[in-house]
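Missing here is one protein chain; the remaining ones are kept as they sit in the complex.
Up next, chain A:
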Amino acid sequence: MTFSTKANALWEYANPKKFLATTERVLPFFWASAAACLAVGLIWGFFFTPDDYRQGATVKIIYLHVPAALLAINAWFMMLLTSLIWLIRRHHVSALAARAAAPVGVVMTLIALATGAIWGQPMWGTWWAWDPRLTSFLILFLFYLGYIALWEAIENPDTAADLTSVLCLVGSVFAILSRYAVNFWNQGLHQGASVMRIEAVTGGDTQEKVSNVFFYPLLVCIVGFVLLFVALVLYRTGTEIRARRIRALLARERVGA
């Protein structure tokens, strides 16, 4: 099968019936593997890793803070991708997938902000600082809320999908800033990337990074969070597809009455 044939096969999932049938089959796998990875990763990290020599037991917050922050940003990029598909190809499932992902993204952003504040208090001596990364994350959180509110505020679903897609494009600037703020402005309290860095992979890394004793359970937690995100988005997209069908059926009933 050539690449273009495979890419064309992907568009079959734009058919709501095909999407629902496929997700019904794969969802049990995603729920179960997410639960297993989260249980293993969090138990390993919480109970079986040592304290950090500088941060003490607070290092255990890393198993929640880093995966949540990672998904807060990447959920927005997923929404950007599906919004672009909606704007270009007008596939309803992609617009509904973006809508379904937003509440998941907002919870991930809230967890990242809350755990960051809780962690920051003993380490930095403050719950909050107008640091580039913290501030861009707060703006991303507000963009999520605005995105959800816009979907709720507009009655026509196609118009809502159009306007929220444009909002998603604008908000992507802050999603990028949230990821790279510490690189753009080399200031503030938040440390630079210490888990996933290009230099760590290419071998040119001389900076301090997370020790393997913390990294392996963290990796399991990240996989668990990603699987949970996929499970939630697939399930919630199915719900949005059904809600759209209900609106169509009720409209048909009203016309027939």
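Observations on the structure shown:
Going forward, a contact is a pair of C-beta atoms (placed from the backbone, for glycine too) under 8 Å apart; a residue touches a chain by one contact, two chains touch by 3 or more; residues count from 1.
Keep this in mind: contacts and distances are computed from a predicted model.
This complex has a chain not shown, and the name its UniProt record holds, of "ABC-2 type transport system ATP-binding protein", "Branched-chain amino acid ABC transporter permease", "Homoserine O-acetyltransferase" or "Heme exporter protein D", is "Heme exporter protein D".
Residue A:I111 is the one among A:I73, A:I111, A:L140 or A:A175 that touches the chain not shown. Mapped onto chain A, contacts with the missing chain fall at residues 42, 46-47, 51, 56-58, 60-61, 64-65, 68, 103-104, 107, 110-111, 114-115, 118-119, 121-122, 228, 232, 235-236, 238-239, 242-243, 245-246, 249-250, 252-253, 256.
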